[in-house]
Structure formats: structure tokens, C-alpha cells
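Of the protein chains in this complex, one is absent; all others appear in place.
Let's look at chain A:
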Amino acid sequence: MAEWHPLRSYDGENGNGMNEDDEKFKSWNQLNQLAIDKGKIMTTAPAIMPTLDHSSMDDYQHVYEPKNENHRRRRQRQRHEDRSSYSGTGISVIATDLNPFALQFAQRTAEENGIVGIEDENDTNDDNDNEKNNTSRRRNNNYIQKIEFIECNLAQPLLNRLEQKVDIILFNPPYVPTEDTEIDGNDIEISWAGGINGRKIIDASLQQIATLLTKPDGICYMITVDDNLPHELSTILHNDYKLQMIPLMRRRASNEYLTVQKITWL
């Protein structure tokens, strides 16, 4: 059976007197329900939380603290369908952020978890043998090993040269609804402040996503909350960029529903 999609009219249900918006909204809710079900199935897979032993309270002054919920979601998403085709060799990853502290923290986390770093296990430059052994044990050939960090606004300096060359985009935008002025802050709030409807940064990213994704197989996974009006986002992506967006997985996280949206070419 074909998946529900708000933009596809489905047989026999067009003449029931509902206006188009209601119809779209109804089918979007149906998609969300499917995404919740997928989320439940996936809870059987154990989550791998990266070690954060290197972190301290000082870090969380400047970097949004990683929560178990976020990481479980991320790993699950990889399990769901990326695992077979996108793990192992042949991957190169670029991570970008406006916040230099977040990038340094991510770099340290990657090193501590054996995802990046020097591969030679006999390397004698490391003072602490125990630590070194820990890292080696954690290192797993299935992990990403070529990861680079760039301090920039979304993917701005990459747009010209990576046009239609990016296979996968993972985007956890600042989605919390705030005043528009809050997104121009200089501190931790820029990690979550999303402006009106939490959409300011998300809307600015759409053009970049459309520019970067390979055709026809590129995929973008983006986190949204319901305040972002995802069904409206889906319509914008469809009409302006010929991209389709479907909720892939959805789960309650304390006071909000987080949804992983999957964006692909029509």
C-alpha cells in the first residue's frame, strides 16, 4: 500500500465536503501516526549514547547539553535504513555550526569515541595508556572516520562547490518558537531559538537543502516540532523546490513531539 501523503489525492475521499486544508491536515495526522508507530518499533533497538566523559559543566555554558533522547533518535535513524548502505568505508562527513564551542565539543566527542583520530594503535604519543585502550576498544570500523568541522552559517561556504553533491543531510535546526530578535543572540540561545513559529532558520535552510542534495537519491533528515507547522513546510518544499517531506519517526520528548522529517526529491 502506498504511504499516505498530504499532497497526493487519495481515491474515493475527495467528495466528502471537507475543504482542501482540512483534508491535508487529516492526512498529515495520519502520517504522524505512522511515524509514531515506527518510533515504537524502533525502541527495541538499543541506543548507543556516545561517551561524554570529557565534558564538564563549563562546556554546557556554551553548548546545548546532549540528551539521551536526541542521541537515541539519531542512532535509530541510522539503523532504520542508512545502516547497510552508508556505514563502513566510502563516507566523508562535514559538520557545520555557528557556535565554535559546539564544534570543538563535537570534535572532542568524536575523538573520545574513536570516530576520528590517529589510527595507529601503537602510537606512543599518547601519555595515558588506559585512555588510549578505551578509545581503541570503542573504535568500530562501522563508524564514520572522515569527519570535518566548519564554523559557518548553515552551509553557506559550501553551496557553490557542493551543488547537488551531498547524498545525506542531517539537520537539527533551532526550532523553538521565539521572538525573531532572539536568533541573533551570541550565546547558547542561538542553539534553539527559531524565531516566529521556530521557522526562521528552517525556512532559510530550504533553499540550501535543495541546492546541495544529489538528484535523484539525496535525502535530508530534519527534526521539527509541531509548532513549526510541518504540513505547511511540506507544501512549500513541494511547490517551490520539488521536494517532498514525510514524517519518518515521531516521539514525545517531555513537553513536545519531536519528528524526524524525511525530505527527498519528488
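The rule is short, and it goes like this: a residue touches a chain if its C-beta (ideal position, glycine included) is under 8 Å from a C-beta of that chain, and two chains touch if they have at least 3 such contacts; residues count from 1.
By definition in this document, contacts and distances are computed from a predicted model.
UniProt names the one chain left off this complex as which of "Trm112p-domain-containing protein", "Mitochondrial inner membrane protease subunit 2", "Glycosyl transferase family 28 C-terminal domain-containing protein" or "Ubiquitin-like 1-activating enzyme E1A"?
"Trm112p-domain-containing protein"
With the full complex in mind, choose from A:F149, A:W192 or A:Y257 the residue touching the hidden chain.
A:F149
I'm checking contacts with the chain that's been left out. Which of A:I91, A:I236 or A:A253 qualifies?
A:I91
Which listed residue (A:N29, A:T51 or A:Q104) would be found touching the missing chain in the intact complex?
Checking the options A:N29, A:T51 or A:Q104, the one contacting the hidden chain is A:Q104.
List the chain A residues touching the unshown chain?
Counting only chain A, the missing chain is touched by 89-92, 94, 98, 100, 103-104, 107, 118-120, 145-146, 148-153, 156-162, 165.
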